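I'd like to ask some things about the structure below.
Missing here: one protein chain of the complex. Every other protein chain is in place.
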Amino acid sequence: MLDVRGLAVARGGVPVLEGVSFRLSAGAALVLRGPNGIGKTTLLRTIAGLQPALAGEVEAEAETLAYASHRDGIKATLTVAENLAFWAEVYGRTVPDDVWEAFDLHDLRDRMGGTLSAGQTRRLGLARLGVIGRRVLLLDEPTVSLDAASVRRFAGWLAERHLGAGGVAVIATHIDLGLDAPELDLTPYRADPHTATGGSDEAFL
Amino acid sequence: MRDLRLAIRAGGGFGLGLAFFLIVVVLVPFGVGPEREVLARIAPGILWVAALLAALLSLDRLFALDWEDGSLPLLATAPLPLEGVALAKAGAHWVTTGLPLTLAAPALGVLLNLPGPAFGPLTLSLALGTPALSAIGAFGAALTVGLRRGGLLLSLLVLPLYVPVLIFGAEAARRAAEGLPYATPVLMLAGLALGSLALMPFAAAVALRVNLR
């Protein structure tokens, strides 16, 4: 479902990772590991198509990718229900009923987005993933500001509703989600500053 | 359409541009004196310049909110084309700024002693010109979306681009005020508006993609 071959990515014109390859079939997840600044976010953004790759290919079915960043894209002046309805509409869908239960948002339905706590906002941001119906999720630190119970709830949703239904996920995280998923340590893929090619500054060196 | 509703709800500052328009128009007689003939002469130009500045005022919020809360990369990866998003944003800006300005202009024209025959053409020229202002402004806002102090730069970038719209818009109202035929500037303005609406969303989307990289 998602096939990444020999991907090289750059941040601010400087190559950070090269030769990243992996392949995920339906129902599989991959956890990205590595110290801060190694390029996890850059890698996810490149796979999502937000920035061009220096080299390599990303192969996925058309219109299956969804990217979730540190920030949730929650409008402060819309209610929780309206926020979800907006994203459902953007993707041409309706909000499924099980989302409220899965992300524990029942009591928050009519609260304004701006009045939510950081953890509640994050839950709403994750619930967006349950609404848009994309099968390949690219998650960047999905559990930031979540409490332990919410982390378990999210991991449960991911394992059962998403992966269980044949979805795929690439997750950059520092904590153990308790998923039965292989880990990919990015440290060996760190670009060698002396030999890496394709950076925008390359012609000037 | 859906983005329009959201932008209106999330945009805030619905009345701010309008209030600014009112204040500028009220300040002008204090500056130039209360003689009715002088005011009548400069009214079309003042109304147009004030409307243009009022439209400029809210431009920097066009994409900034979506940038801050992280919606922009999410929208960029959504099935909506970014060009459509830019057009919807420009549309939302027009509904919240250009349309109220157009509707309020005749009332403020009374304050400036705008000659009778100019009311219709002034409203018409604003109705045609403000969509162009919003579309061009969306491009400027897309260029400066990631910048910390983008607001001032945005004015510097957008105001020169507003020159043709201002000239044809104010010229139509001025000619009508002097009893001259005004069809030519109105047609030019309509052409400008259509051209801007057709092309600026593409330029804005290019700028947004570059800024999201």
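Think of it as A and B in the order they're written, each chain with its own count starting at 1.
Throughout what follows, a residue touches a chain if its C-beta (ideal position, glycine included) is under 8 Å from a C-beta of that chain, and two chains touch if they have at least 3 such contacts.
Note that contacts and distances are computed from a predicted model.
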One chain is missing here; what is its name in UniProt, given the choices "NADH-quinone oxidoreductase subunit K", "TonB-dependent receptor", "Heme exporter protein C" or "Putative GH25 family protein"?
-> "Heme exporter protein C"
Taking the entire complex into account, which one of B:Ala19, B:Val110, B:Val163 or B:Ala198 touches the absent chain?
-> B:Val163
Absent-chain contact - pick from A:Ala62, A:Ala148 or A:Ala203 | A:Ala203
Residues in chain B touching the chain absent from view | 139, 143-144, 146-147, 149-150, 153, 156-157, 159-161, 163-164, 167-168, 171, 184-185, 188, 192, 200, 203, 206-207, 210-211, 213
Touch list for chain A against the chain that is not drawn = 12-14, 16, 37, 190-194, 199-205
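Methods note: only the chains that are shown with their structure count from here on.
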Centroid distance [mean C-alpha coordinates] between chain B and chain A, Å | 37
For the chain A and chain B complex, residues of the former touching the latter | 45, 48-52, 63, 65-78, 82, 86-87, 89-92, 128, 132
Chain B residues within the chain A interface of the complex | 2-3, 6, 9-10, 12, 65-66, 69-71, 73-80, 212-213
